[in-house]
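Just one protein chain is left out here, and the rest sit where they should.
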Amino acid sequence: MNTVVLLACTGLGLGALYFLVASGLSLIFGLMDVLNFAHGALLSVGAYAAWWAATDGGLGFWLAVPFGTAVGTAASVLLELALIRPLYARPRDQILATVGVGLALPALIMGIWGADARPFPQPESLSGTVRLLGATVPVNRFVLMAAALIVLVLLRLFLAKTRYGLIVRAGVEDRAMVTALGIDVRKAFTLVFAIGGAAASLGGALAGLYFGSLNPGQGTGLLIFAFVVVVMGGMGSVTGAAVASVGVGLVQQFANYYTAAGLGDLSVVVLLAVLLLVKPRGLTGRLA
Amino acid sequence: MTTLLAVRDLRVVIDGLHILHGVDLDVAATGVTALLGRNGAGKTTTVKAVMGLVPRTGSLVFDGADIGRLPTHLVVRRGIGYAPEDRGIFAGLSVAENLRLAERDSAPAYDLVFELFPELKQRHKQAAGTLSGGQQQMVAIARTLLNGNRLIIADEPTKGLAPKIVTEVADVLARAAETVPVLLVEQNLALVRRVAGHCAVLADGRTAHQGDARELLADEDAARRLLGVGSHRPAPEVTS
Partner (left out) sequence: MTTHLKRWWPLALLLVLLIAPYSTLPLPGLLDGPLGSPGSLQLIALCLVYGGLATGYDLLLGRTGLLSFGHALYFATGLYATDLAMLELGLGFVPAAVFGIACSIALALLLGSVSLRVTGIGFSMVTLAFAQAGAILVQRNPGGLTGGEEGRSAPAEHLPDALIGIQNTANLYWIAVLYLVVTLAVVQWTVSSPTGRIWAGIRENERRVEVLGLRPYGFKLVAFTVAGGLAGAGGVVYLLLTGGATPQAASSDATLALLVMVVLGGSGTRWGPLLGGVLYTWAAHRLGDLANSESIAELPSVLRVPLSQPLFLLGTLFVAVVYLLPGGLARLPARLRAGRAARAAEGSVTAVPEGAA
């Protein structure tokens, strides 16, 4: 029982991390048809910015996290404005450009801070454990879950209540028609990149807490699982991404623990292929 | 005839396929201008090219200004309302949200819209995807009427609708055309005869004929030659 609770909490924490990456990925893909291969790199940017702020910068953890998020958001907006937007008429090249950025950014981080994992400073208030149903669960799992929940609620409010949320929802359905109503949909593009970058880099800052350390390849390693979540949850669907994140995180943890190590990762990846084959429309409906 | 929109030598190439090779079209500054032609003649592509929804070359002059290089949203902001062929409804959004998205003016003409389509007011909160085809078409036309447009482009607004609804849509278009010029793509020739003044006929991506719509439809030979009347689609009766 203790193990199950711990595994469940760890899986949910991981799922929360996936959600922070996948929600933005899903919105970006849903609205723009851009599969953002640089999204994992944005997570790393947020992680290293937060880590730098918390160590060299001398900011406390609670300031370092927003700092990392802000840097990641800025990087994401810059990516959209400088690279994605000029390639608007060339969708495949947009994807290729994000591939290039996804290679270059982690390499740059590696150049500056080295390839080795760096310990992430844990604030005392979050480094302890909690007794839950007989299990000893690290507090940071709950921090991630709370962060993901807050992001989920904020995203849903944004989508339901604001004009830009309306534009994003409509754009996911039919981008061309949104422009045919006189709306400059490119502003929404920049906005979803900002939102996606913010969520991913927040995830990066908190990933340091979850894993205890950070390395340049962390974000890219998480990206494939975020892809699984996006496909499972349905493109452009934030709630779908949330449900899928929880599912993937839990399946992975339990399968890795109760079967051979690595089988959980494998099963999730195979799940991606199976899902795409069973319901290709779920992803490519509008691309056709 | 005063021309509001003058299209000259409009060409469209998509994926290496030449779809339009030189369309000329004058849209009258008043009343309904009909854009006719058989299936695949290039009517929808012409309209999309005017809207900037497909890459195009050629000259597009709207009310004296060149709009041939404008992106779609700026074409619309010049005052062109567009109801596309497939209606372009956002199925997951409510009727109210579909309309709200189309708002450009500070005081959108909801009074007019709900007077013409009282049903839309009742179904305000319903997801647009669950509406009937006719109701969806009402949403599409309502979106063009919300703003003070200077031209409305309606692409086959009666396609796939029951005869009774066709009449209703025709009534609305006729009424709208009293104040705003309309460019109407239509296969229903009875409807065209009822509402259209000027018309242009496309064939194989080119303009084959321009002139008065009723004159053309009265000339059986020309109508058969240009439109293949009777060979592809019987026109349902429209009571006027």
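So that you can tell them apart, the chains are marked A and B in the order they are listed, and the count of residues begins at 1 in each.
Definition applied: a contact is a pair of C-beta atoms (placed from the backbone, for glycine too) under 8 Å apart; a residue touches a chain by one contact, two chains touch by 3 or more.
Remember, predicted model here, so these are calculated numbers, not experimental data.
Novice: Among A:Leu7, A:Leu59 or A:Leu108, single out the residue that touches the unshown chain.
Specialist: Result: among the candidates, A:Leu108 touches the missing chain.
Novice: Go through chain B and note every residue touching the omitted chain.
Specialist: Here the touching residues of chain B are 11, 13, 15-18, 55, 57.
Novice: For chain A, which residues reach the chain that was dropped from this view?
Specialist: Spelled out for chain A, the touching residues are 33, 35, 83, 86-87, 90, 92-93, 95-97, 99-108, 110-112, 224, 227-228, 231, 260-262, 265-266, 269-270, 272-273, 276-277, 280, 283-284, 287-288.
Methods note: only the chains that are shown with their structure count from here on.
Novice: In whole angstrom, what separates the CA-based centres of chain A and chain B?
Specialist: 43
Novice: Using the touch definition from the top, list the residues of chain B that touch chain A in their complex.
Specialist: It is residues 51, 53, 71-73, 76-77, 82, 84, 88, 90-93, 97, 100-102, 104, 143, 147 of chain B that touch chain A.
Novice: In their shared complex, at which residues does chain A touch chain B?
Specialist: That would be residues 163, 166-167, 169-170, 173-174, 176-185 of chain A.
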